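Sharing a structure below in C-alpha cells format, with a few things to ask.
As you look at this complex, bear in mind that one protein chain is not there, while each of the others sits in place.
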Amino acid sequence: MEPDLEATVREIEALLFLSSHPVSELDLAEACQVDVGQIADAVARLERDLDPGSRGVQLRRVAGGLTLATDPSTEAAARRLLAKPRTPPLTQAQAETLAIVAYLQPVSRPEIARIRGVSSESAVSSLSERGLIEESGRSHFGAAIYKTSALFEKVFGLDGLDALPDPTRFDPTPEDERDLRERLLAAGEQRAGN
Amino acid sequence: MEPDLEATVREIEALLFLSSHPVSELDLAEACQVDVGQIADAVARLERDLDPGSRGVQLRRVAGGLTLATDPSTEAAARRLLAKPRTPPLTQAQAETLAIVAYLQPVSRPEIARIRGVSSESAVSSLSERGLIEESGRSHFGAAIYKTSALFEKVFGLDGLDALPDPTRFDPTPEDERDLRERLLAAGEQRAGN
Partner (left out) sequence: MTSRLDLDLDLDLDVFVGPFDLLLTIVLREEVSLLEVELGEVVASYVTRLEEQGEIELEVATEFLVLIAALLELKSRLMLPGVEEELSEMEPAEAVEELVARMLEYRRYRDAGHELAAHLESQRGYMYRSAPLPPDFRRVAVDAAEAVYEPDQLAAAFGDLLQPPERPDLSHIVTTVSLQRRLSVLRSALTQLSRFDFDDEFGGEDRLTQAVTIFALLELYSTGEAVWEQSENCGPITVRRLVPSASVAGAG
C-alpha cells in the first residue's frame, strides 16, 4: 500500500473516532486534503480492516455518512460497564406512526390520525421526545408537520431514506383483499337488513 | 489465539471506544466477566494491534486506567474537520482573573479568590479550558499555581509578557505607593468583607 493511502486510512479512522456525527466522504476529503477517489480507496481499506467480527468496532454507513459503531457481540459487556439500560422497544402505536412519517414525510398530525383512524398525539409526542421524528413546519391551519430525524437513520442503521424497504411489500395479497371486501359487504347487508 | 481471548479483546476495544473516561482493568474485568489476568493478556494483545503508527487510534495508559486516543499524526486533519476555534469576548470575571494571573504570575487559586473577593473557580476553569492560562505547579499547601500560556500572548498580540500595558495607567489611587500585590489583597479583603 502506498504510504499516502495508509496515512489517509489512519486519519479517517481518527476523524470518525472523534466525530459524534456521521461524516460524509466529501467532508473527509476536505479534512484529509485528498480527493474523493482517494477517500473511497482508504474507506474500502478501513472497511476491510474493521471487517465485522474481527475487531470491537465496525465501519457503518448511516444517515448519509460514515461512522464507527461497536460490534453487536460486545453489547452485553458495554451495557454492564456503562450501566445503560436498553431503551424500550417501539409500541404498536409508535411503530405505525413512525412508519407513516417515514414513508409519507412530510406529513401532518391530522393526516397521521386519519390513516390510523385514531388520534395519535401520544405516539407523536413520544417519538418526538425520543428524537426519531421532528417538526418540519406548520400546515395552513397551523397543524404540525413531521419528518424523520438524522437520529432515526442512525439508530435504524439506514444510509438514507431510500434504504427503507418498499412499503408496497406490506400490501395484502389479492386474496386478503377479496376476503376483506366480502366480510365488509356481508356486514353492510346485515345492517341494511335491520 | 484462543477464541475467548479474541472476544475479550473485541469487548475491551468496544468499551474503550464508548467510554469518554479512562477505564480501569478492574472495571473491564467486571464488564467482560473475566478475571484481571485475562484482561491483562487481552490488553497486551490490543496494545499490539493498536501499535502507534499502525492505526488512527492508540491505546494509552493514563491515570485511572486505559483509554483510546487518536494518533498525533492525524491531528491536523482532525482540526480541519472538527475544531471550532472560539474566541468569545471575556466576561468581567474572566478579564479580572486573567489580569491577576497575567500581572502577578505565578499566582495560586486561593490568592486569585482573595484578590477578587469571591471564589473564582468557574473563571479559572474556563480560562484553562480555553488554553489562556495553565497550571505551573502546586503551592506548599497543594493549591494549583497558574501562569499565562503561549496562546495567551498570541491572542492578545503580545510579544512577551513585558509587552503587557502598564497597569498603573488605570490605577485609581496612584498616590498609594504600597506594593501592587499588597494593595490588591487589601482591596479584595474589603470586598469579601462586605
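Miscellaneous remarks
Read from first to last, the chains carry the letters A and B; within each, the first residue is number 1.
Keep in mind that, in the parts below, a residue touches a chain if its C-beta (ideal position, glycine included) is under 8 Å from a C-beta of that chain, and two chains touch if they have at least 3 such contacts.
Predicted model, so just to flag it, every value in this text is computed and none were measured.
Only one residue from A:I12, A:A42 or A:A78 touches the chain missing from this view: A:A78. Only one residue from B:R48, B:R61, B:R138 or B:R191 touches the chain missing from this view: B:R191.
Although one chain is not shown, part of subunit B still touches it, namely residues 14, 17-20, 69-70, 75, 78-79, 82-83, 85-87, 90, 92, 95-96, 98-100, 102-103, 115-117, 129-131, 150-151, 154-158, 163-167, 169-173, 180, 183-184, 186-188, 190-191, 194.
Annotation for subunit A: contacts to the undisplayed chain at residues 17-18, 20, 58, 60, 67-73, 75, 78, 86-87, 89-90, 92, 94-100, 102-103, 109-110, 113-119, 141-144, 154-157, 165, 167-168, 170-172, 177, 180-181, 184-185, 188-189, 192.
Convention: only the chains that are shown with their structure count from here on.
Centroids of subunit A and subunit B (each the mean of its C-alpha atoms) stand 38 Å apart.
Subunit B contributes residues 7, 9-19, 23, 27-28, 30-33, 49, 55-57, 68, 70-71, 73-74, 77-78, 80-82 to its touches with subunit A in the complex.
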